[in-house]
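Incomplete set of chains, arranged as in the complex.
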Amino acid sequence: MKYNIQLQIYEGPLDLLYDLISKHKIDIKDISIIEITKQYLHYLEMLDKMDLEITSEFITMASKLLEIKSKYLLYMQRDEEEDPRLELMEKLEEYKKYKLASQDIRENISYINEVFYRNKEEIIIDDKIDLEEISIEAIKNILPYILKVKSSEEESEKDERLTKIVRGRIISVEEKITYIRDVIKNKEEVKFTNIIENCDKDEIIATFLSILELIKSKEIIVVQDLFFDDILIKKSSE
Amino acid sequence: MKREEIKYIIESVMFAYGEPISIKELNYIVNEELSSKEIEFMLNSLIDEYKDNNRGIQIIKLENKYQMCTNKDYADYIKKVLEPKKKKTLSQATLETLTIIAYKQPITKVEIENIRGVKCDKVLQTLLENDLIIEAGRLNKIGKPIIYRTTDEFLKLLNIEKLEYLPPIEKYQDIEVK
């Protein structure tokens, strides 16, 4: 049984580094590269354990940190070279400014309009409509453009969060229900292992949930002879 | 509440609402404890102020409702500003409006205008004349706004039997129709 660990999701490697620095009150101007590298890698490991995909940006930063760390150890012994931490420290300083500024901006945003405006009059160049221009095809073409104006707003933010957590294709149970219905339409029965062939873990979970749904709606019945035996899915005779 | 304030509340409401509005409705919005007579008095004083100074904004009376509009003496200037940069044909504007009505019906003019970002009086007129939409009643709120629906004529034009046969909206991830 896995515990539900709340793992903070970061916007990117700099966001993560920034947070580590602030949590441990490390001075950006004299960053402890050994400590920060250790903690950074530790976080990536946790992500891995949670089965969250780690994006290439995080990995690039990890290798960069290791590189800086090894250069730094050499730098400590000699003294004439440029501090290898410099570039990273500058980047973090720069990122910090905008991160802090964005917090101020967030506080100053007025989320509800207290002021109202007027819509402009629409001026049109001709006086006739051409009914031939109105067709399903034409509607399909303008649909994304028109309705986006209003409603994409709430949606896109939700999307963003989801992709951050899942970072991959989102498989809906509905999709899988349709798929299973299709499969059993033509066959009397089908094995669970057959319908999850080539599926990744998320898809298998979605498939399993959709089977539970279909049992509930009495569209299918399932048979399993022994524990851990293959599950046989049959069309319900009702 | 001071009298001047009432006058300017009326001004702000008429500006933002844009549609014809009755004394009774203004009364409800401003302060129900005042009498209609009092609201009418303040509204008339606003109307006179606009008229006497030949201001850019005027208020006209239509039946028993009032609406804010521009002063017709300045029409030539306004035509200059409304000259659009990107010109739309009536057919394009019609198709846009019709699509919004088709998916969001029943819907009022104000709602359509908020989606399109422009006033739609003319386009709605054209759609009504061509029997592509009908006035399907009125909402029981201020202004008693007319609600619009598409007609069978519209379905015929598209060669479909039911509204459900319109292209599904879920396909476009970003769209949410309530």
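First chain written, first letter: the chains are A and B, and each begins at residue 1.
In this text, a contact is a pair of C-beta atoms (placed from the backbone, for glycine too) under 8 Å apart; a residue touches a chain by one contact, two chains touch by 3 or more.
Everything numeric in this text was worked out from a predicted model, so none of it was measured.
Enquirer: What copy number does each protein chain type have in the complete complex contained in this file?
Expert: A x1, B x2
The rule is simple: only the chains that are shown with their structure count from here on.
Enquirer: When the centre of a chain is set as the mean of its C-alpha atoms, what distance in Å lies between subunit A and subunit B?
Expert: 41
Enquirer: Which residues of subunit A touch subunit B in their complex?
Expert: Listed in rising order, the residues are 116-131, 133-136, 138-140, 142-144, 146-152, 154-156, 159.
Enquirer: Using the touch definition up top, name the residues of subunit B that touch subunit A in the complex.
Expert: That would be residues 12, 15-16, 18, 82-84, 87-96, 98-100, 102-103, 113-120, 122-123, 126, 130, 132, 157-160, 166-167, 169, 172-177 of subunit B.
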